[in-house]
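Quick one: the structure is below, questions incoming.
Missing here is one protein chain; the remaining ones are kept as they sit in the complex.
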Amino acid sequence: MPQVALTVNGKKVTVDVEGRTLLVELLREKLGLTGTHVGCDTSQCGACVVHLDGTSVKSCTMLALQAAGRSVITIEGLAKPDGTLHPMQEMFREHHALQCGFCTPGMVMSAIDLVQSHPEGLSEQQIRHGLEGNLCRCTGYHNIVKAIAAAWPLMHGKAMPAAAE
Amino acid sequence: MYDFTYQKPASVADAVKLLGADPEAKALAGGMTLIPVLKQRLNKPSALVDLAGAGLAGISVAGGTVRIGAMTTHATVANSADVKKAIPALAKLAGGIGDKEVRHRGTIGGSLANDDPTADYPAAVLALGATVETNKRTINADDFFQGMFTTALESGELITAISFPVPEKAAYMKFPNPASRYALVGVFVAKGPAGVRVTVTGAGQNGVFRHRAMEAALQKSFSQAAIADIATPADGLNSDIHAGAEYRAHLVGVMARRAVAAAG
Partner (left out) sequence: MAFEGIGASVRRTEDQRFLSGRGNYTDDINRHGQLYAIIRRSDRPHARIVSIDTKAAAEMPGVVAVYTGTDLQADSVGGLPCGWLIKNKDGTPMAEPPHPVLAVGKVRHVGDPVAVVIAETRQQAKDAAEKLAIEWQDLPSISSTQDAIAPGAALVHDDVAGNVCYDWHLGDKEAVDAAFAKAARVVRLDLTNSRLIPNAMEPRAAIGDFDRATGEHTLFTTSQNPHVIRLLMGAFVLHIPESRLRVVAPDVGGGFGSKIYHYAEEAIVTWAAGKLARPVKWTAERTESFISDAHGRDHVTTAEMALDKDGNYLALRVQTLANMGAYLSTFATSIPTYLYATLLAGVYKTPAIYAEVKAVFTNTVPVDAYRGAGRPEAAYLLERLTDVIAHDTGLDRVALRRQNLIPANAFPYQTPVALQYDSGNYQATLEAALTAADWNGFPARRTAAAAKGKLRGIGISTYIEACGIAPSAVAGALGARAGLYEAANIRVHPTGSVSVFTGSHSHGQGHETTFAQLVADQLGIPFNQVEIVHGDTEKIPFGMGTYGSRSLAVGGSAMVKAMDKIIAKGKRIAAHLMEASVADIEFKNGSFSVAGTDKSKSFGEIALTAYVPHNYPIDELEPGLEENAFYDPKNFTFPAGCMVAEVEIDRDTGVPSVVSFVAVDDVGRLINPMIVEGQVHGGVAQGIGQALLESAAYDVSGQIVTGSFMDYTMPRSDDLPSFKTGNEVTLCTHNPLGVKGCGELGTIGSPPAIVNAVIDALSEYDVRHIDMPLSPQKIWSIIAAGPKRRAAE
């Protein structure tokens, strides 16, 4: 059986996998990181989004072996070791951006990528468009959009440029 | 998924060798289409040959040509300052493929080799008169697309890069399928060295096609008015729960006019 060596949430791991093992299966079933969810089988829902070398990817549409030698961050790896939440997690809580919590890990990972990749700021429409790859059935997205806008200044350490708002 | 052997060669030559040695092996680019297909068990390759290590990613601009390596992701194309400057329509098209997670993994070579009739890139490649480079030869865009999911690629032939001549102006307008967000109708309009080209993706039963009537009209006058009265026949267009052929035909006109307006 092939082996894959990669870094997950800062820890180096080496795991036996099949060729067909998906990254999400590696995370959930081999490493017990069940925070990453599977909500569909057509790469649409985004519940499985993780960061691969700092960018968001759908872990259900990637083979575990494709992640060899790379660094994966999951929802479990976001908070500081002392439990302090990432600003995005904090803003999701503050703005009631989650209900059942199932889409939440993927939504948070996707949102962090969105904010990081827009240092120039994000308008409401850009946030809404940027969440195209994540489905939520509970919140109607209203509070998710608010939470992401609120996380932007915390992540960039400055006020959102007025033009973006 | 059925199980398979995973291989990651370090060069195109090695990849070709692996694929040549096993007729049941398949090349893996970004995997954004292939992996979902495998998950549905619609395909049973013996091996996947991952091209990620074959040195095929990268963008260069020289002599009025934008050359994009086959394994360059949609996100890289969308965010490339060079592409944005040379062919902003191409960057914009890449930035509208799938969602951002798909764009982080999906590649131009994978998209073209797959030739999904609802994919965006074929419209750009055909409209811009691009050249598809493979490990064996170069193929003109006009010869490359041969109906849906069918290209001129032979077995053991891999796309290595795509070269786009920089057009005078160009724009792409997409009407997405409301559910899948693939192109229900996408129209790419370009005015370049080869004249005016108008290509349509998503709508045709045989994949991407050139809209000759609009090309002729725009050749005379590159304006919305020039194509305002050109009707697109519904014959040969796709029909599904989201859009019948008549509606698609109408949308081709709307998207084309908007693309002309955006191209300026």
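Should a chain be cited, it is by its letter among A and B, assigned in written order, with residues numbered from 1 in that chain.
Convention: contacts are C-beta pairs under 8 Å (C-beta built on N, C-alpha and C of every residue); 3 or more make two chains touch, one makes a residue touch a chain.
A quick note: this is a predicted structure, and the numbers were derived from the prediction, not measured.
Residue B:S180 is the one among B:T65, B:N135 or B:S180 that touches the chain missing from this view. Summary of contacts with the chain left out: across A:G10, A:G101 or A:P161, the touching residue is A:G101.
Even with one chain removed from view, chain A keeps its contact list with that chain: residues 18, 20, 28, 33-42, 44-45, 47, 74-76, 78-79, 85, 89, 92-94, 96, 98-105, 108, 124-125, 127-129, 131-132, 134-145.
Where chain B meets the missing chain, the touching residues are 1-3, 40-41, 175, 178-180, 241-244, 247, 250-251, 254.
Note that only the chains that are shown with their structure count from here on.
Every residue of chain B that touches chain A in the complex is listed here, in rising order: 1-6, 8, 28, 31-32, 35-36, 38-40, 47-48, 50, 52, 75, 98-102, 104-105, 180-181.
Listed in rising order, the residues of chain A touching chain B in the complex are 2, 18-20, 22, 41-44, 46, 49, 52, 55-58, 61-63, 65-66, 68, 110, 113-114, 117, 130, 132-134.
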